[in-house]
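Input: a single structure, listed below in structure tokens.
What follows is part of the complex, with its chains left where they were.
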């Protein structure tokens, strides 16, 4: 049930409203959105957390690269003010609020809008998906996340410590770095899922149980979800590569190709996992069949040996007045010999049938 | 049976007639069609229900945007008069009557013809599909529905109350708004179906029964139907986006992209649901197998314990004259000990086999 | 077996012959081919049945539209004479004879060759397929059918009675009308098959039997056959739409689009039927499983109740000399109480397992 | 096992060698290759079998059409000499030797290289595949076969007896005629397989046995093999159609279209057969299930009737001293009535369950 909810959550909330009406669609949250500004160029670096959205406005036209990150998209007015100042189209603002977007990129001349899913593991067994919207302008990047906490800490460190080439590049490289960080994290998910599938396979061999089946089913649904997040990414990134927007410089393009390769790799592994899972399901079903077979064989062996014996015993339990065998001296012994012979015959028969 | 009828209903009625012959193909209805006219521009708004189709004619060439909505397509003469006045091609009129169209758009230079399915939930378990034909002219929109009642009430409110930008835009935006309203409603359907699938999954775990299977089958058919309505929409909308007709202004184009995204999202979720359903079916079949297994195990355990015991009891029920055990003092006790030992052996055997 | 024969019938007969060798490939027939000529323009109409194929020759270059229909393609010389006079390529003549063509269109500059399947219901349960070849020249249409009897009667009426626009249009419109008539008839087939599938579904719920399975299998094969006839039609018609031949006027093109839509609709419904059928098969298989389960449960309940009881009875049927219970006054009563208790315990166990 | 060998036979033999190294890869043979030369134009015809490959060399530049056919590709030196004289690329020679080529065509400016599979029935149940390489030069055709015996006898007759147009056409038409002859033979295979599938279906209904399953499996593998031979043919022939080589004249192109149609038809029927086979497999599996059901029902009916009866008999076989019924006069009669009643009750129960 939880899985279905993930997919179709509150899809209908906005139906019937005017396009561009800003309504937050997603899980309800109460925390105040957190706005972080990182502003840098080759030589300078400045990081600040602001309370008031208006404090971001001045960064729009500075020559330095500015990264404004908003954790929490449930406060309509903050997003709206920011969006208006940075000239976002109403439909873009609507998409930022609507936390069920299909990954896509849209080129609005003066900025590029990117929306995708950030995934990370909450705990051992379940991963969490969060929608990230990225608005890439000429010298700024706005990023919108649903909650605090993300996969960008390494990136922040790199900017701060002048590690890598990021301080020498423009906002397009920053946007690429965000994408790269998100896609790299998919590999962690993929690896964890790989471990879980391997575990399923192990359990299958040791002791197949209905829980194994449930595990296969859950894993299948995880993969369906993951696939929905990853497949459109290919289109998204090749859209960025092909874009004619001057915001994305060709020097960044070669890096996009790298992310694109990673995306294909992830998509590829997901398909492979699906193939493997369907193989595991086949084995599970077949091993259930085999267990049934074994049960039936046991029953058949016991029953086919003892039913004839019981019949023979029943015969000599009859009370006919004239039953010559009953009076024989070695009748009882003879009947035991008959019992032995029947058992032996059956045993040989089962042997030949390879049931024993 | 009902489902099949939905798809292939009266398809053959028109076979053999001249193309353009106007015959209503769809469910028979008797109510008089209801004609509603909404005429507006930035400053004026006028709404009227007319009885006579001729009253619509004057709106064709006014500079204001006119939306003529006809509820009921079973009266041939009304549609014919309207069609002739607005210069509709005979094939378009035929398609309006024929309530089994595949969603499509056709560009007839002076107007664009759009036909698609409007879906809404009648009650908890079943949704209703109705064919909506939209004719988009330079400054008018004609919409044809099968019955009264639709998903456009919010839109009517927005026009009336000058909410949103609709009063500042042309007829193409109105057509877009109609499409948007219909597609937004698909999300409600999708969400409801999601709930129903979640419920199926729950029932599956608690108590799988043949009814669950029937439920899975019905849901599958609903999804097949839904898919048939949604898939062609993608082509329809991208056809509108690519059209070179001057009726569709480029300023409306960006909104179409939004509807297109929604359509893809709906189509995507439908595919996901299908994947999930097929997983649910696998679990159902496997749980039926498991129940069988359990039944067989019970039988086997009882039978394999008691059949040998019964045999032993049968042996000592034999009436041979010479059966030394019968005369032993502790024969009866011994036989009970034998019973116990056999039972214990069987119990240990089943334990090792993990059947207990 | 009959179905396979339909598909691969006499395919090999021609192997090894020179291309263009005229050999009739199809079911053997003996009746004399029937040649019907309908010649018309806006004002004149003339219909005649001729015995001698040479009588058709004069119509080739008249300005009126001439429709020459040949019922029966097994007489090589007639087709050959006609073909030679009308300048048909040897390969076209070969295709006309060869009654197993895949639907296709070929543009031979001075004429267009179209071949497709005409379908109609013979009786309630089985439909009949016949190959129709259409040669569309500048002002004539030749049509070749395997046997007398077709779906064109309505069309003939319309030409005769000046109903519809057909009398004002050229030979291309006539060819379109033939196509339209054939495709419209597919809807009747589709609807009938829909009824049969609905019936299968009903029978499935009431009483699934091996006959139901056979019915599903037959229906599947019917759909496979139908699909083979319909899918290539899409290519055929879009080939006609795209053709640069002056024979097909652009004014007829919009009508072709209509036939194309119908073809897509038919193909679409066939796919839907296949999906539904595979769902029905799943239900059938599962209901067979369920019946098995029920049988096994009955056996298990009876056996697990009575086998222990029989054992107890067997115990007191033993002939040990020293069996104290046998001498108890209420021994017999006690044993009945034991019987009752065992039965009750089993009953409660089955209850908890939900087998009762 | 045999089937797998057919596919992957000796694939690895050449690994690690320089490209163009001539090693025969295929089944080992010892017979001397047979070289046949047919040389003709409109008026002359000459046929000869030569022992020495050098005798072919003079035909390369004659204006007549020359068809050199080599039966047996295992003699490296013969092929090498011929190849060198006719200017074949080393890779082409390698492909001729390597009897596991995927059907393809390659345009080497001065000649076109075609390789495909020739199929024919050896006996009733199994068909034989042989690789045929065709080298089409300006006025010569070289054909290389694995063994003697082919499907070209009709063609040879036609050339000899001036039947058909072949004597008036160039070497490209000869190459087409070879292709046509090979593809026409596929229809014979297809028809035979159709018969075998029909037979499988018949056997299925009469008496499904594990042999039927093996038959289905074998047929499936035959179709897989056939498909591998036919699918690439489409590409091959459309490659020939599109080639800009002057060797293939446009007058021959229309004939290629005919072969292309045939190839599509064959491919189409193969797919249909696969669909039918999978339906047959479903029926087989289900009929196995049904037989199991019947077995179980028989057991259940017998057991559930007699187990309670046996219990009753067991009760009155007990040796309690005080058992009042035993002393009743009509006790024995009464117990028989009880037997009857139990049987009747069971019978009615089974009736209601529709097991009888």
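Should a chain be cited, it is by its letter among A, B, C and D, assigned in written order, with residues numbered from 1 in that chain.
Heads up, the rule we're going with is that a contact is a pair of C-beta atoms (placed from the backbone, for glycine too) under 8 Å apart; a residue touches a chain by one contact, two chains touch by 3 or more.
Values in this document were obtained by computation on a predicted structure and should not be read as measured data.
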Per this structure file, total copies of the shared sequence (4 shown): 5
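Assume only the chains that are shown with their structure count from here on.
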Steps needed, at fewest, to go from subunit A to subunit D via touching chains: 3
Most distant chain from subunit B, judged by the mean position of its C-alpha atoms: D
Same-residue or different-residue interface between subunit A and subunit B, half as cut-off: different
Rotational angle, Cα trace of subunit A fitted to subunit C, multiple of 5°: 145
Separation of subunit B from subunit C, taking each centre as the mean of its C-alpha atoms, in whole Å: 26
Where subunit A touches two or more other chains at once, by residue number: 317
Overall pattern in which the protein chains touch one another (line/ring/star/complete/other): line
Interchain pairs in contact, sorted by label: A-B, B-C, C-D
Contacting residues of subunit B [partner subunit C, same complex]: 1, 3-5, 7-8, 10-12, 14-21, 89, 91, 100-102, 104, 106, 207, 210, 213-214, 217, 220-221, 224, 228, 281, 284-285, 288-289, 291-292, 294-296, 298-299, 302-303, 306-307, 309-310, 313-314, 316-319, 323, 325-332, 335
List of subunit C residues in touch with subunit B within their complex: 151, 153-155, 158, 163-166, 177, 180-181, 184-185, 187-188, 190-191, 194-195, 197-199, 201-202, 254-255, 257-258, 261, 264-265, 268-269, 272, 275-276, 279-280, 282-283, 286-287, 289-290, 292-293, 296-297, 299-300, 303-304, 307-308, 310-311, 314-315, 317-323, 353-355
